[in-house]
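Taken from a larger complex, these chains appear in their original positions, while the remainder are omitted.
Chain IDs A, B, C and D follow the sequence of writing; residue 1 opens each chain.
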Amino acid sequence: MTTAQDNDAGDGGGPFTHWVKSAIDNPGKVHRAMFYVALIFFMFTTLFPIYWLVVLALTPNDLIVNMGPIPRGFNISVFVEMWNTVPLHLYMFNSFVIAIATTVYVLLVSSLAGYAFGRLEFRGKGGLLLLLLIISFFPPAAFILPLFKLFTGNVVLFGLHSPDLFNTVGAIIVPFSGLFLPLSVFILTTFYSQIPDGLEDAARVEGTTRIGALFRVIMPLSAPGLSTAGILTFIAVYNEFFFSFLMTTGQPENGAPLVWGILAFQSQYTSLYNYMAAASLIGILPVALIVVVAQEKIVSGLTAGAVKE
Amino acid sequence: IGGGSGDKPEKASSDQTVVRQYAGVGANESPGIKDQLREALWSAGLSEDIYVEIVDGPSTTDQLLNQYRTWLSAGREEPDIFTMDSGWTIPFIQRGQVQSLEELLDSNTVSTVKNDFFEASVASASAPDGTLYGVPEFPDFPTIQYRKDLVEDAGYDTEGWQTEPMSWTRFAEITADVKAQNDIQYGYTFQADSYGGLACCDFNEWMTTWGGAYFGGTENLFGPVNERPITVNEGGAVDAIKMVRSFIHGEDDKYGMDIPGNIAPAATLGWTEETSRKPFTNGNAVMHRNWPYSIAINGAEEELGEKLGVMPLPYGVKESEAEYTGTGGTASALGGWNSVVNPNSQKKDAVVEVLKAKMSKEFTLWQFETLGLLPPKPEVFNSDEARNVDVMGRYMDALQTAGSNAIPRPVTTAWPDQSGAIASAVNKALQKGSSESPQQAMDKLASKLKEIEEQSV
Amino acid sequence: MGNVKLEHVTKQYDDVTAVNEMSLDIQDGEFVCLVGPSGCGKSTTMETIAGLTLPTEGEITIAGKDVTNLPPKDRGIAMVFQNIALFPHMDVYDNVSFGLRLRNFEKEEIDRRVERAADILQIGGLLDRKPSELSGGQRQRVAIGRAIVREPEAFLMDEPLANLDAKLRVHMRTELQRLHKELETTIIYVTHDQAEAMTMSDRIAVLNEGQLQQIAPPLTCYNEPANLFVAGFIGSPSMNFLEGEVTPNGFESEFVSVDFDPTEFDVSVGDSVTLGVRPEDVHLSDAAENIAHPTKPVDTTTDVIEPMGNEIFVYLTHGGRETTTMDEEQRKGDQLLMSVDPDLELSEEEDVTVLFDRANLHLFDQQSGDALCHSLVSSLTTKTSDQRATSEN
Amino acid sequence: MATENKQSNGFPRPDYAIANKLEGLPEELYAYLLLVPAFFMVGAVALWPLVDTFTMSLHADALTGVAVGDFIGIQNYVDVLTGQRNAVLPGSFWYAVGLTVVFTVVSVTLETVVGLAQALILDQEFRGRAWVRMAIILPWAVPVVVQGMMFYLLFEPSIGFLVAPLQELGIFSSTPLSNTQDSLILITLTDAWKTSAFMALIILAGMQSIDRSLYDVSRVAGATAWQRFKMITFPLVLPAVLVGMLFRTLGALKVYGVIEVLSGCRTVPSMTCLVISAFRSNRYGTSATLAFLTALIISVFILVYLVKFVDSLRGIGGSA
């Protein structure tokens, strides 16, 4: 009696179409197996270069030549020795401070903007979104000179000197807050706009302000988006080098971040690749931990059971 | 894990004047070395009221250049002393962003610099009109390092190699022979990646030894831009390309020259200093062209030690046969660093004292002994003290030969662009599949250099 | 203080006028039901009162204060949403106490109120569950709880009992009424359940296509519907409509004729009118001894018979037309629905004679749909026989 | 009777007070107000510098001066567009534009596909998912300099072990990092390695935000996994995908870091390479002009995205 023809094959498409289709289509064991093949493939491609970094760290610097895929030698002591030259922990601490301050600030400000863009109707929305991005259109080199002047107190506006942030963490936090804001605004705009209106309505009727609803309802329910914006901003800032290398003279006490520490193993001609690799690995570790913690928030079904519609 | 900064947190006391030197001698060294450096300056006559703080700079010269450009454009007061690569000091001078030393130092000191320091180094720190803007900290000139043990086993006598440059043909023969005899992976390793080093140095050297030049004689090195001849498409330069093509692709190469070939791997076209050094250090090459820093590494006991030999670069044509002044014979590109003064510094008096101390024989010897940085004055260079220095001391003759045949790069306002154009043109001309003959490639390069000259006045 | 007043409120969406020139004046402490077909603008009206959408035109006053441009939180209202809208990241306790926590109530006071609401709503055991772990009805009750723990100027409830079973619904009705009495708070209530609207409200507001049709006490709406729409909408199953004409003798249609003197009513001979009669006012002629003003009997045939337990719906056709449907739409004209006692024994395709009580007949203008009169008993005798219609007002 | 408004014990918090004040504003004004902090920040970082840079672009290069030379109007733009400045650039302007666009299209496509596939994998339930997720994000945590170092050493003929086999297969030349075509491929792969994680993370978050009951509905309606992806997942993550692509496109059009570390600007002259190399030769006017031209080209790309993005938001839920 049923006329519904089952058509598992779906409609055709290019090779990619077929590929994705099969990668996610796992009704049976065959597909499960394909899923694991894809999983292993991606694990291999993403982790292999990291493994290569480990190989580089473990191989004594002068043996880094004609390498094979396994370490030549097993010089685990680099992880200790490198501290003799470079106080990596201090650089990491700076990076942490910078990254956390920037991330918190960016999330806060972009939440307000994301709310406005994602949930309110106003004229000029598209234009303002474009304007927000405008700075991202320019290669940083294009405005580095004026920006440097601005943040070293060389610009006078209405009789006020711009702040001199040279050799402070602020010199990275401030411009990076500006540069990374657009990404977060866009991510949060997307996520905030998807929270059912009904929930905000309910919160507002219960007596919150719109801002209150943003913090109490919309943000918790956008946890995946919020933590993604957070992770992306945090990591990008943690690894930032472009500004820090102009805005500081590079000492940990002057707010120089991690990459300075890694690059300290490089000099005019020589690069202590093994130390650099080891320092990178150490530097990545805390980020990995943060990511593990933050991505706990990337869970599905946060709005399940919320509205009937 | 304590960290190196913990063991001696010596700081300037409140009544001392702190002079900050950015990068350069002593930078990126441990705090202990920095203390020694201060002691060395003090014992070289610097007032104990002056405390020199060495600030570590970024490791690569490009990054340093970017910082200086930004800082000096914004008129920062610190640091007081900038250490600048001899390859890009002049543009800062021309833009008036660094302090003229003739205004700062007494005339005596100025003439000491002009007369007693390596001439080419001084030129790299002076305006085209000869005004002095910087004090050379240390010079750099590449040499050929070789496996003395293998070469001698193969039956060659290396006596006199340090002072007597050989011809490229002989060099190629020996390399090919030793390589064959020892079944070693590489013969001659050098740097031919498409990067600044190829233009300023490796190619410049080959070209010069074949009697070629970018802009004619040495008198045109620093200008006047757009009014000097472009000579890169003449014989010497083309011969240089042909020679290196043979080295890499064999004597049968369609664009090669009649010289023993196949002594260099094609990989050199992607190599810079470190990548080319590694195989040599690891014993996989016979010959290697590099800066003195690598002599210190390779000559160390745990590496090649006494097996290392050093000689000046071979020549293509004799000096006498060369058309342009300062070409032909052996040649070594000049590198090195200069101290220049921040015109906005608030401590110029103290800076003067520091510069003087850094110029002293005592201090330059200290930096040679402790840090392996060559003395900037021939007098010190040739002194017995210098010869007694471990490792480097063994190769003073070769370094001396190289030093007295050093050719500076032609730094003008046009150079940053020209350098890039040269590097990529030469690298391309050396590629196996190059579609142009060396002559065509150099003609093209010449017209490009000309165009750049035109747009750089 | 809690009076709610809408003046000429209009809400226009791109291409729809959801609410059209709505004026309502709801007294403090009144319980008003909004009813109307799906999509007629009930929820939109509620949202404009709550301040969740701004009306395109018109003014809204709550407790004597013009709130047209005030944000929801300053309007002193609590609302149960049609789409429930629980906070999915909070457990039931937190959902219910949300408004109280916002207002910094003491912990004990919150506990007390939540507990009480949970008792009323029978969700005591669910307080630490997340909304996703609740059944549909349980969610709805939590949503009610969130509103009733508060003490606002006015409650807005948009179909708060739609997902509850009959028994619970009756219970909730009682509780809401008790609450209403206790707090004396204005309640505006949307429901699709006629019984709810009838039993709970002081007045019913009937909406259609964004326009207010009638606002009156429940029995007035039932017995004296202002127009055809209200007559057809209120009452389930709905009123029978017979289209016809006013003749000098009364009303005449294809199917039935009713004798009355047109001059005594607000009609003139020749008018196209619709006669309305409720299913329970259709009587079998043999069981009609205690009808005061019987009309002439009509011969019909039973069609579908729907036993409902406590009553039986009988579909009567004029000429034994072959039909198997009980669709409302098709009842117009040639089908008549009668509701009879469950004890009555009737079978399909049986010929029966029915008659109406003239006291319970309605006449409507066919053009405008407006009601002309709600009883066809001569005005001289109306007072006594039409007593039912007014007994409750 | 209405006892609700009296409870706030003690003083209201100032932030609450501000929020309360703003609450009554009309929606449009409110929106603008919420945007103030963001635009203040962006304005502070961008406004003055860009005006300054723009002014620079209207002045001649001054190779011996501190800043720029005479005011010459749009001459710089004319010169650059007509190729008259090509000699002093690492590559000709339109060549750089073409190369950058090719790189952008290929790398963004690759990253999106890989990111989407990774997100789809991470969206499944399986044991150890948290670790796989971390592993996939890991490349994003590698600083560009280190990333450059890793791949440089991998493809450097005397060090890495990948060159020889690839060369024997005829895929690469002996010095891939000095060969424009090879380098472009390597840079694309390197870039994809790092930034696929970025895409994957954004898309994954988008996927996880999809109401699971929609899947229930579609499963009951008979959708196969592929159909669920095509008809539910994809349209609903589209805004997230677009955000990811938008920012990757922005990044890719400005690609520089990897090129610098891996093969150098002469080999692969991207648009930003031109800007930076002009800047390095103290041609500030030319550099500023190139930057504005780059921005102009980028804005064309971005406009397309923005239109799509705003559109896609309208498609799903919310009020946007």
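Methods note: contacts are C-beta pairs under 8 Å (C-beta built on N, C-alpha and C of every residue); 3 or more make two chains touch, one makes a residue touch a chain.
Remember, it's a predicted structure, so these values are computed and weren't measured experimentally.
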Any idea how many of each chain the complete complex holds? A x1, B x1, C x2, D x1
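The criterion applied here is as follows: only the chains that are shown with their structure count from here on.
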What are the mutual neighbours of chain A and chain C in this structure? D
Top-ranked pair of chains - ranking by C-beta pairs in contact: A-D
Which chain's mean C-alpha position is the greatest distance from chain A's? C
Quick one: report the Å distance separating chain B from chain D, using the average Cα coordinate of each chain. 39
Measuring from the mean C-alpha position of chain C to the mean C-alpha position of chain D, what distance in angstrom results? 57
Check each residue of chain A and list the ones that touch at least two other chains. 64-66, 145, 196, 207, 209-210, 212, 263, 271, 301-304
In chain D, what residues contact two or more other chains? 4, 23, 27, 158-159
Chains touching one another, given as label pairs in label order: A-B, A-C, A-D, B-D, C-D
Looking at the complex, which residues from chain B come into contact with chain D? 62, 65-66, 69, 73, 91, 94-97, 193-195, 265-267, 269-271, 275-276, 278-279, 413-414, 416-417, 420-421, 423-424, 427, 431-433, 448, 451-452, 454-457
Contact set on chain D toward chain A in their complex: 4, 16, 19-20, 22-23, 27-28, 30-32, 34-35, 37-39, 41-42, 44-46, 48-50, 52-53, 113-114, 116-118, 120-121, 123-124, 126, 130, 132-147, 149-151, 153-154, 158-161, 193, 196-198, 201-202, 204-213, 222, 224-227, 229-230, 239-240, 243, 246-247, 250, 254, 256, 271-272, 275-276, 279, 284, 287-288, 290-292, 294-295, 298-299, 302-303, 306-307, 309-310, 313, 316-320
Residue ranges of chain D touching chain B (in the complex, touch as defined): 63-67, 85, 87-90, 156-159, 163, 173-179, 264-267, 277, 280-282
